[in-house]
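Removed from the display is one protein chain of the complex; every other protein chain stays in position.
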């Protein structure tokens, strides 16, 4: 897979820009110094749109990018260095194999190609299993863990927003072997409403979400198997929960672990710093300082902080990110950077 | 029309409880000291519900009121002292005449019977004109202006939320003849999202409303002719605008008038106090104090305050109410009180 | 301790009405059918106020209750059946013993008298230890556990808001002995901003809280020892965390437990229903239904729901209440009801 030489800008396409993640992706790509103005491919119902600001008035005057009807042929004719899919699972399942077989490199934001085992997807998403061959060629696009697989990747499955926040917080601890797994790990995640998508639904009406908070998807959330696959934890070792917050964007995950033996805050902080040394998009807070949503919204950072109890045996880790940034569109751009040989944080600071 | 003797509680029915105003009406009636537990009549899609808390979990444990399928016959058989309709305009248009002709007294929360002239409704609502005969018998249910018509009313058309806030603020000034009508009156109204109804719509998605504000319905809002009919202003004398606020409930209207001649704050305050003397649900703020939404949400009050410019010639009036309280369900109960001979504020404080 | 005969209304006083809990208490008491209009005793800075609506404009027109300067003598002269203290910990520490010794029955909303061991308070609150004698006579005012101690109580220490939500959710499970305590229990609590008090602080500025969420007080929150004292858990068995939500009121606690052996949802639901049989202020949700903040704000209910994982070994319990209702003022009134022999839910539905 060749990288993009520094003398030209990369050509990219975006399929699906009508959702919240798609619009964020447009925003990031239009400002990316190594990417030319992308082409936006629209599907049913928006095929007559010619310019991004017709769909999204906030782009008026600076993001008047061209839009055209989506077809695999149209994308192939464009000859892009890579294409993003910000489409429903079903649409990605249908289109990704065609694009990949036509030689197009793809970053897919849906859940369709995130699991090594086709049955995992079928079970949790209640949809047909994807082709095993496609899954085998797919890279799980969490650059902090798998950056070395990106340069040669033909298909990158962009991770879910919740798993990104949970895996980045837990993986260093699990890898270091300091967690008492006999006690169990708890992952309590809270997300803003843009994570639930743009489709109007009764439970996403302003009056229902505002001044409210609720838990949902307990023991059934589709993001659970991603955590099992990449955190280092076995499914029976952890409980994962999700909550809807009355904010537009942002995820805060609170992780609870019992340690095998007493640790100091210096040890914990140092463990995180070493694990993420050289990784620009994870920021470790000094002991005693916790991240919050304001620190990360409209950025591609995942911020991690922690508190250790006085006995040194119980640890709470707090992990924050923007579900549309590091949890979706920002991470997709980070993956593009890895695929095309750009600096990891290029266009993301 | 007979009042309800003090030795028994009134029997009432409610048609339509699935919207925000209907639920608020249920809340008020279940706590009303002179009203027996109401029967809730449900229409399509909810006919199998037997108990209010099946629909609205917040009523569990205290508002387990009976529900049954709606039909005119079922209501008539119940023999209620009055029935509330919290139904769409079209449904009210169909059902109200049948109920009234069957001898049932009705408080209708829709817009269908608010206008003396059938064409006004047809023009602004793009629906067939209601029967002139029904309109002639209907009372516009703003008790501060028309309380004396309530005891004999067979049909009360409960006012719109915006007009209630605007008319109550302007009428005393217009009646007193102190406004310079050559200059024009401006009514800038802002409402919370429950005023837009419970139907899920793209523009009512949490992410669209939160952290946002927008004007809408300029020069086309259906509440305009109510203001023209009851404020004392001619249609060409005022501009009325509406805005969507990122709050669940509450309306704040800011009214701008130029005065015919210099006035003092004492004169203005006194004018309002005299106009609303003995009316328990309008509260006049002392000069220098303005009402805000927190003062009125979850109440049936309309709070009015004002500021006069140093020249004494320009006046800003601020009027606040809860769009589900004094702007809908609370006012409907206030109308019921007037119809049945209860104290005006009974069950509303 | 005598109850209040049914032919007269109870006389009560309230010390401190300037905070959020105090205002909520005023709202509840003014509507309580067995309580006469209370006297509000104001401390420094508000001594010239004569009427509640001067302080709180939302009480205009219906809650014009008398206010007078606070002194122990003034309260004693009033001869109330009971007095509420909605005052800072330090103030309660000073005033409560004087009132109790003067024969006044007290419900104290501060943290000063919540712990059997004086050192617990001193350690967690960094304040002088209260008199052991006072603590011994104090009842921890969680009526679902200690209702039988209320009729004779001279001093009721009203519980903290977080502990109420956590203890009510966990106690039935711990009492039943079905929790695997070797694994540890996690209590992840989230609260609205009114729980942080009315004092203006940088971190409570609208701009800091809105669109944000943050964890705080990890391993240091003062409510921790209340959970240790009344949930049935030992301090080393659980982790308790607190988060600030961008809502005005409401607490949602998510509780994580591993069970000793497999259970069915029917068993769990039945266990909760039996534990709270006859207790009007705790509502158990049917399996598969979770409570949210909208179900409980502006009420005195604590709503409890749960989800059991398919293996039947991991349980998530969700507990919701209004931090100013069941978490403070409402619970204080529930305690008053118990002290004076009123029905437990009197004035609270």
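For clarity, chains are labelled A, B and C in written order, and residue numbers in each chain start from 1.
Keep in mind that, in the parts below, contacts are C-beta pairs under 8 Å (C-beta built on N, C-alpha and C of every residue); 3 or more make two chains touch, one makes a residue touch a chain.
Here the structure is a predicted model, which is why all the values come from computation and not from measurement.
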{"item": "Chains in view that touch the one left out, judged over the entire complex", "value": "A, B, C"}
{"item": "Omitted-chain contact residue, chosen from C:92, C:211, C:253 or C:299", "value": "C:211"}
{"item": "Contact residue for the chain not shown (choose from B:170, B:228, B:252 or B:333)", "value": "B:252"}
{"item": "Touching residues on chain A - with respect to the absent chain", "value": "57-58, 60-62, 210-211, 280, 283, 285, 289, 291, 294-296, 298-299, 301, 303, 349"}
{"item": "Touching residues (missing chain, whole complex) on chain C", "value": "20, 192-194, 198, 200-202, 204-211, 246-248"}
{"item": "Chain B residues that touch the omitted chain in the full complex", "value": "182-184, 186, 188, 190, 208, 211-216, 218-219, 236, 239, 241, 243, 245-250, 252, 254, 256, 258, 290, 292-294, 297, 307-311, 314, 316, 318"}
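We take it that only the chains that are shown with their structure count from here on.
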{"item": "Chains linked by the largest number of contacting C-beta pairs", "value": "A-C"}
{"item": "Rotation in the CA alignment of chain A with chain B, degrees, nearest 5", "value": "180"}
{"item": "Taking each chain's C-alpha mean as its centre, the one farthest from chain A", "value": "B"}
{"item": "Innermost chain, where centres are averages of C-alpha coordinates", "value": "C"}
{"item": "Distance between chain centroids, defined by C-alpha means - chain B, chain C (Å)", "value": "36"}
{"item": "Multi-chain contact residues (two or more partners), chain C", "value": "211, 294"}
